[in-house]
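First up is the structure itself, then whatever we jot down about it.
A protein chain is absent from this complex, but the other protein chains hold their places.
Going by the order they are written in, the chains are A, B and C; count residues from 1 in each one.
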Amino acid sequence: MPPVVVDIVEGRIDSAKLIAAVSDPAAGGTAVFIGTTRTPSEGREVRYLEYEAYRPMALKQMTVIAETARSRWSLAGVCAVHRIGRVEIGEASVVIAVSAVHRGAAFEACRFIIDTLKKEVPIWKKEVFAEGHAWAGP
Amino acid sequence: MPPVVVDIVEGRIDSAKLIAAVSDPAAGGTAVFIGTTRTPSEGREVRYLEYEAYRPMALKQMTVIAETARSRWSLAGVCAVHRIGRVEIGEASVVIAVSAVHRGAAFEACRFIIDTLKKEVPIWKKEVFAEGHAWAGP
Amino acid sequence: MNAIRVRVFGKVREIVGAETVDLPAGPAETTATVLDALIGRYPPLEPWRQYLRVALNQEYVPMERRVSPGDEVAVIPPVSGG
Partner (left out) sequence: MNAIRVRVFGKVREIVGAETVDLPAGPAETTATVLDALIGRYPPLEPWRQYLRVALNQEYVPMERRVSPGDEVAVIPPVSGG
């Protein structure tokens, strides 16, 4: 089994590379989630986003989440990469790729990873508008 | 809204191109499913696969499925491509990419499209072994 | 007498040994009579009968649907795309 791969990067995320990283001859399905920065947000036009992370803790938590998913759904491969710094509209801020023998497991595991990441991993998003900015709030 | 894109092709499917095709500034999430040919199958080592399609009907049905998903989940973009002919182990036989404002819609729509495609679209898979072959059966 | 051209795929195509079969058409053909005639000509199809669907003009249709001259008829074994 290929190891779990997690990372936090400052440049563009290459989805094709992540998809290749989880490929496995025994896998019949790969589920991928790509989170992209969007506009508008709550009615306001967003110019770009800035992400920051508590990097060592975020990496630890991403590893725990990915390992949990891998054992719970018997995944063949798991890859989760989050981008930080400035991210333009339409670009990927996060990519999750998982492969499994059957597609149900791949879909469920992919969903679990992104849902848990969004709730638990110490990464923060700031939306920058033409005037001012906002931290995604409670 | 970008139109629904469906296709049946004889060469490799470029997932990155499909992901780009559904990108949209209003979309916050893209869900992708990549079906890959695998071995073993029911205990037998598979050398490669051969897919055939009733092409015009398959394209019609894929369009109906994609349009249904687009309106049901208010998708920003939908793309579904199936490969036919010989497909080596580990290569993609089908790729579905959908983008939506929120990730829940993207995941559900992606799952719906692959599930419905597998049940309804007239495409057939033949597994080729070291000796002999088998059509995926009822 | 008209002929009905039936397209066949997958396992059925393999048993038939061709991509299409021309069957003689009577005056009141239905999807069921066409399927019967095809299986009558290729008895190894018999065990597959319960799993076969028929498409008319690229749409699945129920059995007993009338087949008209010029209809595109296809016999669809269990699909396995994906």
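Heads up, the rule we're going with is that a residue touches a chain if its C-beta (ideal position, glycine included) is under 8 Å from a C-beta of that chain, and two chains touch if they have at least 3 such contacts.
Treat the numbers as computed from the prediction; the structure is a model and nothing was measured.
**Student:** The chain left out here touches which displayed chains?
**Tutor:** The chain that is not shown touches these displayed chains: A.
**Student:** Touching the missing chain, which residues of subunit A?
**Tutor:** 35, 51-54, 56-58, 60, 82, 93-94, 114, 117-126, 135-138
Everything that follows uses one rule, which is that only the chains that are shown with their structure count from here on.
**Student:** Report the inter-centroid distance (CA atoms only) between subunit A and subunit C in whole Å.
**Tutor:** Centre separation, subunit A to subunit C: 48 Å.
**Student:** From the C-alpha centre of subunit B to that of subunit C, how far is it in Å?
**Tutor:** It comes to 26 Å between the two C-alpha centres.
**Student:** Taking each chain's centre as the mean position of its Cα atoms, how many Å separate subunit A from subunit B?
**Tutor:** Those two chain centres are 22 Å apart.
**Student:** Name the residues of subunit B that each touch 2 or more other chains.
**Tutor:** Within subunit B, residues 35, 114 contact more than one other chain.
**Student:** Give me the residues of subunit C that touch two or more other chains.
**Tutor:** Those would be 82.
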